[in-house]
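With one protein chain removed, the remaining protein chains of the complex are shown where they sit.
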Amino acid sequence: MMQSSTHTNPIPLEELAQSVQVSILGSSDILISGLSHLEGATCGDLSFVLKPRFHEVARISKAAAFLTTQPISDDPRPQLICANPILAMATLAKKYFQLPLPQHGIHSSAVTGHDVRIGPNVSIGPLVTIGDRAQIGSDVTIYAGVHIGEDTVIGDNCILYPHVSLLTHCIVGNRVILHSGAIIGSDGFGYAQHEGRHHKVPQLGNVCIEDDVEVGANVTVDRATFGSTIIKQGTKIDNQVQIAHNVVIGEHCIIVAQVGIAGSTRLGNHVMIGGQAGLVEHLIIGDQVRIASGAGVTNHVEAHHTVGGRPAVAHNTWRKAQVLQYQLPDMRNELRALRKEVDELKRKAGG
Amino acid sequence: MMQSSTHTNPIPLEELAQSVQVSILGSSDILISGLSHLEGATCGDLSFVLKPRFHEVARISKAAAFLTTQPISDDPRPQLICANPILAMATLAKKYFQLPLPQHGIHSSAVTGHDVRIGPNVSIGPLVTIGDRAQIGSDVTIYAGVHIGEDTVIGDNCILYPHVSLLTHCIVGNRVILHSGAIIGSDGFGYAQHEGRHHKVPQLGNVCIEDDVEVGANVTVDRATFGSTIIKQGTKIDNQVQIAHNVVIGEHCIIVAQVGIAGSTRLGNHVMIGGQAGLVEHLIIGDQVRIASGAGVTNHVEAHHTVGGRPAVAHNTWRKAQVLQYQLPDMRNELRALRKEVDELKRKAGG
Partner (left out) sequence: MMQSSTHTNPIPLEELAQSVQVSILGSSDILISGLSHLEGATCGDLSFVLKPRFHEVARISKAAAFLTTQPISDDPRPQLICANPILAMATLAKKYFQLPLPQHGIHSSAVTGHDVRIGPNVSIGPLVTIGDRAQIGSDVTIYAGVHIGEDTVIGDNCILYPHVSLLTHCIVGNRVILHSGAIIGSDGFGYAQHEGRHHKVPQLGNVCIEDDVEVGANVTVDRATFGSTIIKQGTKIDNQVQIAHNVVIGEHCIIVAQVGIAGSTRLGNHVMIGGQAGLVEHLIIGDQVRIASGAGVTNHVEAHHTVGGRPAVAHNTWRKAQVLQYQLPDMRNELRALRKEVDELKRKAGG
């Protein structure tokens, strides 16, 4: 197995350290050619150590140098001491090791409608389709096979990966990343029931995605019935999440894979939802709420609370019950024993 | 946040009322420029009120007029009294406010195979691919990037949104809507096990989708091993639902997002399945059955029953147990207290 992306020209450790503004413990006179986890590191790699309990793993790692929160004793290799090694790694990865984006220009096979406005320094890949009157800001990268609907507006510095469907009349902010297969602006699931038939309610609204949002692969975000389905700034959404019509997701939320959020539910800011959780419709979820993976949320949750379980309840209540479910056979046996003994006591007492 | 789709030419309320055959309570002499929920309504909007308990919200709404089941007292604005305001809204939205479909014609960049038959008034967008011998009825709209496989047959008045994959040999009825990223006719998941290896069983069947079915974004419907996976008329399927090979879904069912239905399971008519529920293979689910969201169905369900839980049981049984799971710590404590007291009683009785 090869590592897919390493820097071909080694970089002085000194330069990397300066770039994230940390000083080097030990010799600074080495070259770094890649980034890696401790286990997978090969010579030339810079790796990272989050906690003292990983120092032992670090000592046997083949990494050339470390980003670490605390000095690793008895190790002669250079160490960059910093409070947040992952943040430093992310910064270095972005600046030195990430693959460059495609070159600017519009591929000849792309199909653009009329009155489309495209900003400077944009890259539009092969077989992209862009509907009439769509607007695209500057420094946007649109990969092969993306579809952008009519009247949709995209800000600056966005990346749309292959096969994204960003449908009509949607609004996307700056620095937004949409991963492959994401569908933004599909119809909400709404019907008027009449005499045993389901009559489609046209979905006239749109989807608004604010700045710095990232949307995972094969995510679906439905357009609103009226108004907008909204994902606010800084929120990150993992793969295969389903967001129904008229949902509002606050700022800087984290929504892990395969979560489903039903219609008109509103999340506050900094909400975190674990994988495969489900939220029913018309809920209000407060700021800083944490929802455990697999939870089934059927009631409003107040700010700063942590909930879990199906139906979701306070975290402690859920955790205690979760453990005890597997003691049910013992409890049932104890109940039977008590019944026998109580009957015997009653017999004696009555006798 | 803007509303994406409003009618540019205001329409007399009188005309809207006549169109859904209801009479107006109050002045009819106003113009309507959009539809909206009560909360998001702006001046010029027609809104709707389903129950008397929303009358207070209606009174403070900025809507210009209401569709309502019962008259809202103390409100001077015009009211259209009707039994099913959502159905009336749906009718008006479709007739007056929905965006027009793309114009007829086949985009020059579409790639069609040989012996393809295409009916009148069809719109085929850019970069669509249509396999050999496919047949497409009249008044069908096929958006950008759709793929239609060889020998597949599509009826009249269907809409296929961008990036749908409708694979070979499938049959689609009239007025069917397939949303972006839906995959119709992928291989069923079938293997012959032999000496620790999984040998693929070729999936020779197809998918048949009857009239008036709607299939959500990123849904997957596998083709049958032999014969057909069938979705019967009027059934509506939400986003990210998985339907395995040889499943039969009855008429007028509602299947909410992220449901999974395993191989050869058969649903009756008017079945409703809540989000994230799962059904194992080879089940028979009767007419009018309702399955709660998150349920795990492992047994047949008779007609007209409602089930929930994992494993799914009768709705009442599930609801009672669901509440009591969180009393397990109290029950355990009570058991311990009883044990102590019974032991003490026995000691006394024996002494």
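Should a chain be cited, it is by its letter among A and B, assigned in written order, with residues numbered from 1 in that chain.
Assume a contact is a pair of C-beta atoms (placed from the backbone, for glycine too) under 8 Å apart; a residue touches a chain by one contact, two chains touch by 3 or more.
Not measured: the values here are computed from a predicted model.
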Options A:S28, A:N239 or A:T298, residue touching the unrepresented chain: A:N239
Absent-chain contact - pick from B:T141, B:S165 or B:T306: B:S165
Hidden partner chain, touching residue among B:I11, B:I230 or B:I255: B:I230
Absent chain, residues of chain B that touch it: 111, 127, 129, 131, 145, 147, 149, 151, 163, 165, 167-171, 181, 183, 186-187, 189, 191-192, 194, 196-202, 204-206, 208, 218, 220, 222-223, 225-228, 230, 240, 242, 244, 246, 258, 260, 262, 276, 278, 280, 296, 309-311, 313, 317-318, 320-321, 324-325, 327-328, 331, 334-335, 338, 341-342, 345, 348-349
Interface with the unshown chain - residue positions in chain A: 1-6, 34-37, 40, 84, 86-87, 89-91, 93-94, 97-99, 107, 109, 125-127, 143-145, 161-163, 177, 179-181, 214, 216-218, 234, 236, 238-240, 252, 254, 256-258, 270, 275-276, 293-294, 322, 325-326, 328-329, 331-332, 335, 338-339, 342, 345-346, 349
